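Here the complex is missing one protein chain, while the rest keep their positions.
Which chain is which? They are A, B and C, in the order written, and residues in each are numbered from 1.
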Amino acid sequence: MFKKILIANRGEIAVRVLRACQEMGIAAVTVYSDVDRASLHVRKSDEAYPIGPAAASESYLNIAKILEVARRSGADAIHPGYGFLSENAKFAQACADAGVKFIGPTASAMNAMGSKTKARQAMEKAGVPFVPGTSRGVESVEEAEQVAASIGYPVMLKAAAGGGGKGMRLVRAATDLKSALESARSEAERSFADSEVYIEKAILNPRHIEMQVLADEHGNTVYLGERECSLQRRHQKVLEEAPSPIVDPEMRRRMGEVAVRVAQAANYTNAGTVEFLVDQQKNFYFLEMNTRLQVEHPVTELITGLDLVHLQIRIAAGEPLPFTQDEVLIRGHAIECRIYAEDPDNNYFPSPGKITLLLAPSGPGIRRDSGMYEGWNVPIDYDPLLAKLIGYGSDREQAIARLTRALGEYFVGGIKTNISLFRRILRDENFRLAKLDTGFLDQMLKQPEDKAVDSNAAGVAAVAAGIFAVLGAPSPASSASGEQASSKWKSAGRRDLLR
Amino acid sequence: MFKKILIANRGEIAVRVLRACQEMGIAAVTVYSDVDRASLHVRKSDEAYPIGPAAASESYLNIAKILEVARRSGADAIHPGYGFLSENAKFAQACADAGVKFIGPTASAMNAMGSKTKARQAMEKAGVPFVPGTSRGVESVEEAEQVAASIGYPVMLKAAAGGGGKGMRLVRAATDLKSALESARSEAERSFADSEVYIEKAILNPRHIEMQVLADEHGNTVYLGERECSLQRRHQKVLEEAPSPIVDPEMRRRMGEVAVRVAQAANYTNAGTVEFLVDQQKNFYFLEMNTRLQVEHPVTELITGLDLVHLQIRIAAGEPLPFTQDEVLIRGHAIECRIYAEDPDNNYFPSPGKITLLLAPSGPGIRRDSGMYEGWNVPIDYDPLLAKLIGYGSDREQAIARLTRALGEYFVGGIKTNISLFRRILRDENFRLAKLDTGFLDQMLKQPEDKAVDSNAAGVAAVAAGIFAVLGAPSPASSASGEQASSKWKSAGRRDLLR
Amino acid sequence: MLYSVNIDGKNYRLELNQFEGRWSCILNGRQLEVDAVLARRDVLSLRIGNKAYEIKSEHVAGDLHLWVGSTRFAAEVRDPRSLRGRTRGLDDRGPKKIIAPMPGKVIRVLLHEGDEVALGTGIAVMEAMKMQNEIKSPKKGIIKKIFVSEGAAVNPGDVLAIVE
Partner (left out) sequence: MLYSVNIDGKNYRLELNQFEGRWSCILNGRQLEVDAVLARRDVLSLRIGNKAYEIKSEHVAGDLHLWVGSTRFAAEVRDPRSLRGRTRGLDDRGPKKIIAPMPGKVIRVLLHEGDEVALGTGIAVMEAMKMQNEIKSPKKGIIKKIFVSEGAAVNPGDVLAIVE
């Protein structure tokens, strides 16, 4: 087993991996950018190394710096988390070249899957079901127009190197194709330094369902059940659950076997996720493979009772899978809410700043994977994911009930979060009936929110306001820290201006 | 289903039940004594009623006051938690008479089980295996000496109305019998207002293993697997786990079936626990039935995926059990640590006072049921249980690893807790090998603790002490609140003096 | 003590006095039985009659928010005798300022001074925390002034443009 693992990430996932290391008796080395010195992952680690300024390209994405820390610290493995370098084949290769084990698939498996167009070509050979479209990037607007016409509108443009909805455009009619292609290309170029964009038939109102796979380095590959990830905003997942309410054991077996075939076709090792689009007739189409741990892996952990990060580490250390497909036991239901620092009342604008008060939920069926703490200043420089709140129940209804209860206990003061959005989703009639598709959330958000003014609660607030005033609140401490936070943003802004 | 439930308890269990009510859409009414106004259970409830001074006999044990709150609030059911009135048949009967549903067994089932001697008589009829001894209280020292001689020393004296080790004495030789009987009787009288004491053969180095049962009001009774509760100090459970490392599926079935027979013999309904002593040959003997929810119920919840409090409420509302025995699926392993306000370095003296800093663990496999919060003043008047930390894992080793990790994250500043005791237990070689019996903890605590002074850590502490000094810590806020706490104790003490 | 309290735009007259830990409270002329404990900084355990509430107090960018359970209210408290507190809403009249709602970078400026805008027309695109967000016009009118250019770093509260 490894003696020391370097965690090349930040935020909640760095803390998640750190905990796994501690549990396995492995020393954890972390890295941090200038604005992350006070982060939870630094505080909790055994060793921590600064790797440069806030900009990810100069810190968390800098392969040379991270390998240098691996060398200095004597780490024998690197866990990349998700995002940043996690799906970077060059990084995986550089780790291998430096004699540090990359906890994830090989560079060649990544390469096979990293480009959506290449993956498509390989998977077609393996007989995996596909959405009709091009298997390679389109060269010109003319070619795009031809392809779109032949498969029929609406079509979807996608970045070959894409992820997270970047470089993705839905085109309903030929007149919109040109400008959509241009903007998709420029976004792809900006986001991935690769402007390749391909075309697929758009499946309307599909579900997004993905299958977790795990493959050891001895040829054993298993699937651990699916996750329903249809709740998205701007193609970003917001809430995920497992199992999917529409997948029965037979469909799970069929999807799982396709996912295993996908992984095996790429000689895939370690944890990975095969994403499918599912249409209204429950036909499923291969979308792409994510060659890393997913943000939403906890829902699979809760319904299987397994620890995916432990298993990732064991697999990377050369251990065989400790169970067979038949021994995977799915029980109960789990739902994850991604708590973001964003303002649901103001078009989901990011909301960095100082957390002045943090009340965290716990109790039966509640798991909280968090990278924040009271007093922490959420930096403006990274993804706004603060924490994940995951609810487990004997069935979907109980998971929803527990999560609703826990969201009521959750309070993050000083910044805005999307906690209220989840309260709204979880009480939505269609959500409760599991009538989900990838358009669900946009649809729901178009409805005016039922904001019945509770005049009793307003009166209570009035009394409370008076009591806080009498007791001397706002306390000098809290308002002072608020000012500090805002002046810190200002100085951060000024620093940027001076660069 | 009930509209409103009164929770006749305090601390973590009141919060536990409150959460279940919120999850089920039931309004929660709480009660509190004068020193509990700032308790978490009051803050989180829908309605809260003061019921008198700190002394439990004048508040949480006062049947008339609690039924008066039920009447005023319009509660249609009462959940008693554990301790206090939970096993009081008079209270159960008074609830029935007042037309409020008692969430638990009937008064007559409680009466059948409430006296250990009566229970023994009833169970003997049902053919349940027993430890040899008297089925009724001994009348005199002479009778006790006779009985002890006939079953052979060592013998155990037990209070008929007992629980929690009160009125319990191990007697190794005839010469010690008289004084042990007297002190057991006086303790029993003081604790339960009932001095009846009976004698059993003492099983040396037994395991304490208990079986959770659940019975609806339609004649269905199931068992939910066992809990290993051998880790005790002064006959008080300290750490519990499920399943027991020595119980295999066949033994579980046999114990479960006996437990179901016990419950059925008493026409038992709702949740209950049948306790067994298990000797070194894995023979099990009926000990007693606890006619309430146990402190350690979460470990059963984690391995079965069920919510026992939800089920208690559903059963009390007249619903049939929603599953059969065959559908109970045990998966993984769970361990619970009872976090007490007591000082493990100073003979486990209670340690009430103000919590100046609270860092709470979370993350994969960690459940925390807590009644404390930062800033709360732990009162001196009640049981010192602050919270329960429960770890789940795919297997026992992983549960231990996760719990060890989580204990490392747990910090309760300002008062002493037994967190360090659990770190010690979890790394103990014999504990890891599951070589457990009820003498384990006393044995372990007799060993000098391996307190290798980490001179590196001491140097780190020296540097940190300097940095806190430079940064101006101790902050005026924290030391001021410390003084407040101690003066509050003083005034509490003075109040007592004036009574 | 007499307070004028504004909750989400509605005014309340609140008479509140504390004596030996007990409160007397009259809200809009109605006497309430109030019992309050500050559980910790910014968290109040409040009872009105026997109803229990958990209240959280929060200051964001100078505004006071009170949370009753999970419901947020904008609050303002004025003590008429001492004339503490602030008035607000006055600078909403006249030309509208477009304010940066977050710290970040201006990625694109979509319009020019003098352009006509409808309610909701995009004026600029900002990026922060890896997300791009369009800053929209709060009213129909003409862009009088644009204060930022592409690539500029801005702070919350900075004026990006003025629409008239």
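We take it that a residue touches a chain if its C-beta (ideal position, glycine included) is under 8 Å from a C-beta of that chain, and two chains touch if they have at least 3 such contacts.
Note that the coordinates shown come from a computational prediction; the quantities given were computed from them, not determined experimentally.
Listed by label, the shown chains that the missing chain touches in the whole complex are A, B. Between the chain not shown and the residues B:G25, B:P249, B:G413 or B:G439, the one that touches is B:G413. Screening A:V42, A:I66 or A:A462 against the full complex identifies A:V42 as the residue touching the chain left out.
Per the touch definition above, the residue from B:A64, B:A193, B:L433 or B:V470 contacting the chain not shown is B:V470. Listed for chain B, the residues touching the missing chain in the whole complex are 341-343, 346-353, 356-357, 359, 380-384, 407-408, 411, 413-416, 419-420, 423, 453-454, 457-471, 473-475, 477-479, 482, 486, 489-490, 492-494, 496-497. If you put the missing chain back, the residues of chain A touching it would be 30, 37-38, 42-49, 72-73, 373-376.
Keep in mind that, in the parts below, only the chains that are shown with their structure count from here on.
Listed here as common contacts of chain A and chain B: C. Pairwise, the chains sharing the most contacting C-beta pairs are A-C. The central chain of the assembly on a C-alpha centroid basis is A. Annotation: 40 Å between the Cα-based centres of chain A and chain B. Chain C has its Cα centroid 31 Å from the Cα centroid of chain A.
Among all residues of chain A, those that touch two or more other chains are 408, 477. Touching two or more other chains at once are residues 41, 43 of chain C.
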